[in-house]
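The following block contains the structure, expressed as structure tokens.
Only a single protein chain was left out; the remaining protein chains are all shown in position.
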Amino acid sequence: MSNTVVTPEKVAVPQKGWAGQSVPRKEDKRLVQGEGVFVDDVKRHGMGYVFFVRSPYAHAHITSIDVSRAEAIKGVYGTLTGEEVAAVTDPFFQLSTPPGAHLKDYALAVGKVRYVGEAVVAVVAETRELARDASELVEVEYEPLDAVTDARRAQDGGAPILHDDSGSNLMWEGVYEWGDLDAAFAEADKVVSIKELHFHRFNSTPLETDGALVEFNRGTGQWTIHTNNQFPGFAAIMMGPAMRVGLDKLRFVTQDIGGGFGNKITSHPQLVVCCLLARKLNRPVQWTEWRTDFHLSMSHGNERWFHDTEVAVKSDGTLLGFRTKALDDAGAWLRYEPLGGVIWAQVTPGMYRWRHIRLEFTQVATNKAPVSPNRGYSRMQHLWFTERVIDIVAHELGLDPVEVRKRNYIRAEDMPYETPNGCVYDSGDYARMLDVALDLIGHDGIDARKAEAAGRGKLLGLGIGSTLDSGTNNFGQSRMINPELQFSGNNEVATVKLDIFGEIVVTLGTTPQGQGHETTAAQVVADILQCSPDDVHVRAGHDSYWNSHAGFSGTYASQFAVTGLSAVKGATEMLAAEIKKLAGAVFGGVPAEALELADGGVRIADNPEAFLPFVACGAIINANNAGLPEDLGVTLNCRYVYRPPFQVPDVERKFGNLTLTYAAQVHVAVVEIDPETGYYDIVDYAAVDDCGRRIHPQIVEGQVMGATAQALGAAVHEVFEYDEDGNLLTPNFYDYHVPHAMDVPPLRTGSIESPSPFTPLGTKGMGEGGGAGIHAVCAAVQDALRGHGDAIVWDSSNPYHRVWEMLQHPETTRELVEVR
Amino acid sequence: MNVEGERTFAAPRAIVWKVLNDPASMAKTMPGVESFDVQDDKHWTANVKVPLGLGGLKMKVSMEKTEEREPEFAVMKMKGQGVGAMMNMQTKFELSDAPDGATTMNWAAEVHIAGPVGSMGQRVLQPIVNQQVEGVLAALDKQVQEASAGSS
Amino acid sequence: MLLREVEYAKPSSVAEALTILAANDGARALAGGQTLVNVMKARAASPDALVDLNGLEELKGIELGADGTLSIGPMTTYAEICASAEARARPILGEVCAQIADVQVRNRGTIGGNICANDPTNHLPPLLTAIGAQMTIAGAGGERLVPAEEFFIGVYLTAVGPGELLTRIVIPAGRHDGFAAVTLGVDGTCIANAAASVNGSLRVAVGCVAATPVLVHPASADDDAVRDAVRGAGFEAPSDVHASSAYRAHLAEVLAVRAVRQATERASA
Partner (left out) sequence: MESSRAITVTINDVEYEREVEARKLLIHFIRDDLDLTGSHIGCDTGNCGACSVIVDGVLLKSCMLLAVQADGATIETVEGLSESGELTPLQQAFSDHHALQCGYCTPGMLMSATALLRSNPNPSEAEVRKALQGNICRCTGYWNIIEAVKAAGGA
């Protein structure tokens, strides 16, 4: 066996390392040439195309289903109905305690439909078009029922009940209280009460919709699921028990994903349908969700009402505490819910120092599409609420929103800061971020700008949105929803190996959707192995057969920079140690301390001539290992599981650390309203981000920009609105207007770095953005309306007609607020 | 969506009533009727192709008369099932004598539309419904005239 | 995506197109397809057959008459109108076409398709109504000339009947026009729009408030007169997720006033 030795080129490792450099993204070369592999690009010989027959009713009994005419068509391979699903699978595991626990959620509607667009029958045919043709021949008879689409009506006597099994539309409720509310309100100089606030329903509408290509291997009884699900760890634990198979029978494979934003977490019902069809028809089946299907049925963000809010405040604007009742609209099914009922608690006080907080959380079912995580999941709703409260309080007490924020922000010197509910904010300097943002926007000149705009008959306003991006979940928080749940902590996996020809190969457990994991992982590896990121091969995508996969593997909840990269760091450090151990033996018993990694190899520190390139290390261990010490214990193939330091929270007190890191953003928006029409432009915008140490500043800034654009779209146009019959009025991009290149305002970005003391790299998870743009636009609109009726911005969705209404009838919004 | 209106026909109430309650002539008032089939004087079905400039919208419509008070009042339930759309409509009309032997019809309809057509947006649906209603009323005029011509 | 089965014909002359349309009841003319194809994707309405007018040179082109009259082929794209030197004889045409949808759609979508579709949110139906365009419709019985105010019959319905084709759009001379809209985002779908023209008489047409453009003749160009005219037009604006009926009606008034102001400014300039 030959021992190939090549002398690698010397690579100049930057003084301060690769981490922190915006190196070229490894993903880009394939993606700019159209050579990415997205789920709809995957094909198999003889595959059948799946098309879903969907409910035209928001609520109805299914009285009969006849698929005979559809199956009679030449080229139609077969169908699947709810009855068949119910016969061969069990209902999906429910996270909730009763009454939500009683839901019987199957992959297809069984006996009843509960929202427009719910899948009733699946048809498989030789071509996409034929599958749809056949779906039109499936005869479904319905007996329509009344629908409830307003969460506020869901618990009224006589309201239609979606789930007889749960007996009412109440899905989950819980009371959260920390501190001493009575004392806080006794101490207060003023109590500001807000009758109702509404956070609207929308989602991030990733440009690539969901899909799958599923193969069933009869011999091994195992499914290979090519899909763009972004949290296979979760999909697996939902699907395995329902399908009555072990998780290793479900192989998830993903390469490129066209955006996720949380919306691609709950596709498990459709994946089950595809699995059942692949087995039933004994052929690969392919499913592509079309845009209108996605809007009708997939992953709407949580719609939430806040009722009877009371805020205890001192005359100087010092906030003492608040009480409120949150009413969350889950839609027709609990697909990831009721986790939204606790996730918000990661950011209970927002960015402020108030210590006395009570929140009664109620989640109900309505005849609308099921909700599931959407960028900023559940925290965004709560952070919007706290930001609205700050501005309304400032407005009503005649104080400056900037001053009220600075007076109440958690201070840099308070960090790490334990919140009233036991979460620990790791680091940050919110007041400084606000100053940076105000400088970027030119806050000093704002009065002059208002006057200038007024001269043109326009109303100009400035608003602040300060928000948190809590990352790396402690899944133990799920026990506050249901003490029986056996989840806690978090984990992520990476493997790093040195191959026979010295190739450094990294595999991740994550399912990136554009976050550049291949690139940032390579930077971390290169710094430890003292080579170039170009020498590090990071496998694209995810494959649960790679064994770099754990229970919580996936890409969600702002955590890769912590969980993913810490796993990469751990595995690479193991590899580095093994390389030294091997070299020490090869050099004849040199201790590891005397060795150093450099120039793509390992050498004796004070004798650089004694150099063993990685290629030699790889060759020796993999193909030339005779004579190595028996007890060497080196494989050069290292798997590391990163496990963040978490405890199980105190379920009784609902107290404990729910997330590891707290990235922060402060945004400032300037809007200009045309009072005649309510039309407005965002004329200026600044976003300042602090996510601790940045491995790749350009990628971080890209995430900030993307979150900003999504928030601005949601603030102005994007809303999943239903009519009283339960028809979705914005089922595609005709009426669901997402921002385009002419819509986005001029943007200035800034950043500060407050490294996290709790993470191996000082990084913080980021990317969700916490909806800062929504908070900022709401505040800016309210500011612009000051002196023009003083309307209160009570809804997170402010399209032109609502702004016009607020100008016509400010009193209807003023009635929502009272100061005592 | 709710649509309602008042229409006066230059014919005595008996004739208007007769037209409104004769499936054959009613069928002729529906947009793009391709075939219809009468089960009894209270139930009938029709295959229609609602004319839209961009191509017809095929629907199977079944009609049931649920109430009647001859010769002045009736309620009908209509269910239309098409591939592009699903329509449920409850319509009622009330006849009263108008000057010069004419008859006034006060009518109201509650229309529910769903399915892919719905995805085209309300801005399109509402005008389309109004359009079809106009068509029906115009055709009704014609039927009434023919009937009164026939009876005179 | 995934259209229902459809027959396809690509005639080489208007005469041939008319023959095919006349012979096939369920056949529809396919112009740019930027509306029709999308409706077919939804399978909301499905022609049995498509008669592709692309490539019929007779239906393309812009001619400027000695008297300033523009004669535009219905298959002329928005992009061609924006780029046309002749079309600048009526500047508002290019200005409005440049606001329609996006580059890709303007490259393929046609003026004829826009008005024949007559989606209530389209830009051109109110504009052509305000500037007094006339449409030539050809059929088995020869050609007829239809003024814009009689051309639009309903949503997706025009005076172009079965077996007929729109073959020419004639636009009288004039430069004093205005257009205003409130759109979903910059240059987006119209929530409401209005067009005005003060060539001789004052004509104002508001869009998005009814199945067809609403033409009004204000007593004068004063803001109040224009508002009264629109208010008196007696339409009931549809309500949808973007606008209540009342808000849309209000926008119609505001936009009519703005369109008229733009037109009169140009007249006095």
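The first chain written gets the first letter, and so on, giving A, B and C; residue counts start at 1 in each chain.
Just so we're on the same page, contacts are C-beta pairs under 8 Å (C-beta built on N, C-alpha and C of every residue); 3 or more make two chains touch, one makes a residue touch a chain.
What you see is a predicted model, and the numbers here were worked out from it, not measured in a lab.
Put simply, the hidden chain is in touch with A, C once you look at the whole complex.
The chain that is not drawn here is touched, among residues A:Lys104, A:Arg128, A:Arg449 or A:Arg814, by A:Arg128. Only one of A:Phe51, A:Phe234, A:Phe614 or A:Tyr734 touches the absent chain when the whole complex is considered: A:Tyr734. Across the entire complex, the residue among C:Leu3, C:Ala225, C:Ala246 or C:Ala267 in touch with the chain not shown is C:Leu3.
Counting over the whole complex, chain C has residues 1-10, 20, 24, 32-34, 37-38, 41-42, 49-50, 52, 54, 101-105, 107-108, 186-187 touching the chain that is not drawn. Interface residues of chain A facing the missing partner chain: 22, 24-25, 27-38, 40-41, 43, 128-129, 204-209, 256-259, 261, 288, 290-292, 513-516, 698-699, 701-703, 705-706, 708-710, 732-734, 738-742, 744, 747.
Everything below uses one rule, namely that only the chains that are shown with their structure count from here on.
Contact count check for B-C and A-C (C-beta pairs in contact): higher for B-C.
Inter-chain centre distance (chain A to chain B, centres taken as mean C-alpha positions): 50 Å.
With each centre defined as the average position of its C-alpha atoms, the distance from chain B to chain C rounds to 31 Å.
The distance from the centre of chain A to the centre of chain C, each centre being the mean of the chain's C-alpha atoms, comes to 44 Å. Taken residue by residue, chain A touches two or more other chains at 136, 292, 729, 734-735, whereas all remaining positions touch fewer. Shown for chain C are the residues that touch two or more other chains, namely 42-43, 240-242. Within the complex, the chain B residues that touch chain A are 83, 86, 88, 112-116, 118-122. Listed in rising order, the residues of chain A touching chain B in the complex are 56-57, 116, 136, 144, 292, 723, 725, 727-729, 731-732, 734-735.
Of all the residues in chain B, the ones that touch chain C in their complex are 51-57, 83-85, 116-117, 119-124, 126-128, 130-131.
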